[in-house]
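Here the complex is missing one protein chain, while the rest keep their positions.
On to subunit A.
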Amino acid sequence: MTQVLDLVPIWTLILGLAVFFYVLLDGFDLGVGMLFGFAPDARSRNAIMNSIAPIWDGNETWLVLGGLGLLAAFPTAFAVIIPAVYFPILVMLLALVFRGVAFEFRFRDAENKTFWDRAFCYGSAIATFAQGVVLGAFVQGFPVRDGQFAGTSFAFLTPFSVLTGVALMFGYGLLGAGWLILKTEGAIQAAARRQGRICLIGVVTAISIVSIWTPIMSSEVAARWFTWPDIALFAPVPLLSGVIALGTWRALGSQAEAAPFFGAIGLFVLAYAGMAISLFPMIVPYQLTLWEAASSPRTQAFLLVGTLFLIPVILTYSSWSYWVFRGKVRADVGYE
């Protein structure tokens, strides 16, 4: 097959979007899971749970697509990254198991309801932390030999990756608070506004530290950001982040119901863009470029045909599901 079109940029875009969709969608429901732990009584816990019960499953599916998309489009990267973060992935998966079954179990298992409530809350928190650690380890980079990870199993664990782990907990917490403000009323909403502000402080602090730490850690990243004319080109990213953070802070204190959620999304978009700017065109930072890790053109083409057709279909019926469960949720009657 002659190669008329380089599919790597298209796959980079698709995979980037899939991972980002996962981060936003499961991000808010994992965040809701963490805030669930702070709910004062069974009634508000039920309402919080009900706000994501119909949709969490679809949100989590993006994780599968992200993982399999990486395997399909950039298999060499998959074979390096996943073994390198063996334990955080293990912890994430086990935490997601606990949290996932809690949706079904807590309503049916009255004697152990408290146990499953905790499983839901701690499972969400631990899964989030583990994902953040994976992110941090990824940005740090991995040793590679013969297209395979060549480091040790606990090399992922550094102060930097712990920081990104904590940062993601604040980030998902902020998304979760935004979602709860959107979906609830009264005391639950008021609590979410307070929690959102605490998370926002955490997020801004973490983004600031990471933004300073990454260029210090890596001269490549420093060169990318701090040379002319790039510095002018990329300066809007941190500036806009500041503006959105400020706007989100004010929205959390106002009566606005949708603004905090969209503010949180805005911050994630910018942080994600910042990371992309730092690392492009690396898929395994400082080791493998997207093109070096890509699968064969025949593989990419075969999957692309279906993907381009299916993604719009998926987005359509997923939106329908969100539409069916639109509106405010309450503990007793749920959606009205």
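The rule is simple: a residue touches a chain if its C-beta (ideal position, glycine included) is under 8 Å from a C-beta of that chain, and two chains touch if they have at least 3 such contacts; residues count from 1.
In the analysis below, contacts and distances are computed from a predicted model.
The subunit not displayed here is recorded in UniProt as "Cytochrome ubiquinol oxidase subunit I", chosen from "CheR-type methyltransferase domain-containing protein", "Nitrile hydratase subunit beta", "Cytochrome ubiquinol oxidase subunit I" or "Aldouronate transport system permease protein". Across A:Leu7, A:Val23, A:Ala39 or A:Leu63, the residue that sits in touch with the chain not pictured is A:Leu63.
Here the missing chain is touched by one residue of A:Phe28, A:Phe98 or A:Trp225, and it is A:Phe98.
In the full complex, subunit A makes contact with the omitted chain through residues 42-43, 46, 49-50, 53-55, 57-58, 60-61, 63-65, 67-69, 71-72, 75-76, 78-84, 86-87, 89-90, 93-94, 96-98, 100-101, 103-105, 107-110, 112, 147-153, 295-296, 298-299, 302-303, 306-307, 310-311, 314, 317-318, 320-321, 324-325, 329, 331-336.
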